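A single protein chain has been removed from this complex, and every other one stays in its place.
Chains: A and B, in written order; residue numbering restarts at 1 for each.
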Amino acid sequence: MATGKKIDTPLLDQLEKGPWPSFVKELKGMAVRKPMIQDLLGQLEMSYREKRGHWKHGGLVGVMGYGGGVIGRYSDSADKFPACAHFHTVRVNQPSGWFYTSKALRELCDIWDAHGSGMTNMHGSTGDCVFLGTTSEELEPIFKELTDKGWDLGGSGSDVRTPSCCNGPARCEYACYDTMDMCYNITMAYQDELHRPAFAYKWKFKFSGCPNDCVASIARSDLSVIGTWRDDIRIDQNAVKAYADSGMDIRADVIRKCPTACMGFDGKAIKIDNKQCNHCMHCINVMPKALRPGKDTGATILIGAKAPIIEGALLASVLVPFMKLDKEDDYQEFKDLIAKIWEFWDEHGVSRERIGECIQRVGLGNFIEEIGVEPIPEMVMHPRTNPYIFYEEYFEEGDAEGAEEA
Amino acid sequence: MGDYKETIREFLRGRQYQEILGLLGENRKIVRLLRSILYDEEPIIRWRAVTMFGRLAVGKPEWIKKEVARLLWSMNDEAGAIGRAAPETIGEIARNNIHLAEEAVKVVIQYIRDPETCRPPNRNVEILTGVLWAIGRVGSRRLSMVKKVMPVIESFLEDPDPSVRGHAAWCLGQLDGEDTRERLEKLSRDPGMTLLYENEELRLKSVAIIVEDALTRCC
Partner (left out) sequence: MAEPAAPKKKTDIGPPHYEQFLHPVVKKNYGKWKYHEYLKPGVLVHVAESGDKIFSVRAGSPRLISVDTIRLFADLAEKYCGGHLRFTSRNNVEFMTDQQKNIDPLIKDLNAKGYPVGGTNNSISNIIHTQGWVHCHSAATDVSGVVKAMMDELYEYFVEAKLPHKLKLAAACCLNMCGAVHCSDIAILGIHRRPPKINDATVANVCEIPTTVSSCPTAAIRPTTVNGKASVQIDEDRCMFCANCFTVCPAMPIADPLNDGISIWVGGKVSNARTEPMFTKLAVPFIPNNPPRWPEVTDVVKNIVKVYASDAHKYERLGEWIDRIGWPKFFSMTGLEFTKYHIDDFKHAGETYKRSTHIKFQ
């Protein structure tokens, strides 16, 4: 695989100017010793000139024993840029919370530098560490070296995609459950489903420790786990006073901004009517030294978020308002729920239909009935406004008076 | 469900297809497990899962109706899945119950011309031999569906890889080709070895033996 001749890139050169770190500079740095990236730069310059991409649709590549983790990519201009004719992507499952040591990062860099283009995404949209650009022959060697050092591939295709989480109790005082542990636990529990695509379409888990939702769980995951608490917000009134003394306008910035108007401040102490609190995190965000989530913590489980294709974007909706997440119990209640949902999806889902769209089609009421979950008002913004009810219960002629037939 | 997967694997090893069906009381949940087994590391287990799909195409067509679309999508999935064993499975389903997979198997057949997976220089031997196998399975019952690609199959008789030559020879043996005798005979001393799945067994055979069988069958 040759050329890697230096090609002029006048358009891309303009993206080296300016204060923000430049991806063109990153590519050019690698091009010095990687003909693949030299040719990639040439092809990208052509794309900038022509205003179109030059990658072919799809590509069946992978490692033996797995059905995903590798995205095949072929250039449609291999005659001009032979060194990037194959430009496959390898997804490497990241550690929870994207915590690394320098040693771990060097390990990954050495493997990738030896077998691929040297370009990465830290990280991909799903959360994996992405190795960007290698040939078919290198896939098995990369996989072997990764697993020898204790790394594994992430998911791709119609499978469980690599779960991701916020840094939770590792660094954040807001975390209402151990997002890091749960993300790791679920990743390990569903390795088979992650590596061998057997679903109708993709499935994403995302774990956020509190309603701030720093991993966009409610927007992007089929199954969203967002930490919350049931009891009273913890208040340190001395710290409240300290904030007031330092000049914070508590009434304007906190009390009047509470969406349920459940807070009061008399100049000395904050009072909260916790039964009216909807756990939005605003007051805690503003006064982290004075206010903290309660101690009876767990998570809200929501289902069905997705991007627009094809019926429109959806946010995840409430399925279980509060679930205790017990790591001692191996999150068994959660896993039991997942098993029932997957059974339903297997039965009703069609190819390329996310669970959110499947539920829209079948009806949320029918969905929860089939998975054995009771309907509760927390699942809806409000009850239906249209009167077109598919009644399933009715009487028949000749029934005893007052009897009901299901 | 994971425990059932192990059980199904062992049933497949023992060719106990009825027991698989009975495992969950004739419950279609087994289809998802079989789908996952198509990615199994052990070749014989994967192949027997292909056979099982073929049997279900006859015995439980309502379970298999949606499967074919999923299998084809796994071959076209630009979000990074490799449709391992998808060509073979679609071929086997089409052979046993053409109504379930008529459109899909046409795509599989045409894959033999696909530049990224089946044509030199980038061809993926695993996919190519899978497509050749699928063509042989469906073509032995419906020659008209595969007639147009026979010259392409014949060209693989000269492939440097023995498993490609072997599968091409086997495939032609399944089809009633008029002119294939001469081209097949050229390989009647070919010592190259390949694994071949035939009559539900995976055997290491020489291209020469495969050619001998093929000549007996077809011509």
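Details
Operating definition for what follows: a contact is a pair of C-beta atoms (placed from the backbone, for glycine too) under 8 Å apart; a residue touches a chain by one contact, two chains touch by 3 or more.
The shown structure was predicted, so the numbers you read here are calculated from the model rather than taken from an experiment.
From the options B:96, B:122, B:163 or B:180, the residue with contact to the chain not on display is B:163. Of the candidate positions A:56, A:230, A:348 or A:361, contact with the unshown chain belongs to A:56. Against the chain not displayed here, subunit A makes contact via residues 11-12, 14-15, 17-27, 29-30, 40, 44, 47-48, 50-58, 64-66, 73, 87, 89, 93-106, 108-109, 112-113, 118-123, 125, 127, 132-133, 143-144, 147-148, 150-152, 164, 166-167, 169-173, 175, 178, 180, 184, 187-188, 191-192, 195, 211-216, 218-220, 226, 253, 257, 259, 279-282, 285-286, 288-289, 292, 307-313, 315, 351-352.
What subunit B contributes to its contact with the hidden chain is residues 41, 43, 46-47, 69, 72-73, 76, 78, 85, 88, 103-104, 106-107, 110, 113-114, 125-126, 129-130, 133, 163, 166-167, 194-197.
Heads up, the rule we're going with is that only the chains that are shown with their structure count from here on.
Averaged C-alpha coordinates give centres for subunit A and subunit B that are 36 Å from one another.
Partner subunit B is touched in their complex by these residues of subunit A: 56-62, 64-72, 74, 86, 89, 91, 136, 156-159, 192-193, 195-200, 202, 339, 343, 346-347, 350-352. Per the touch definition, subunit B reaches subunit A in the complex via residues 1-2, 5, 28-29, 31-33, 35-36, 38-41, 66, 69-70, 73-84, 116-117, 122, 124, 127.
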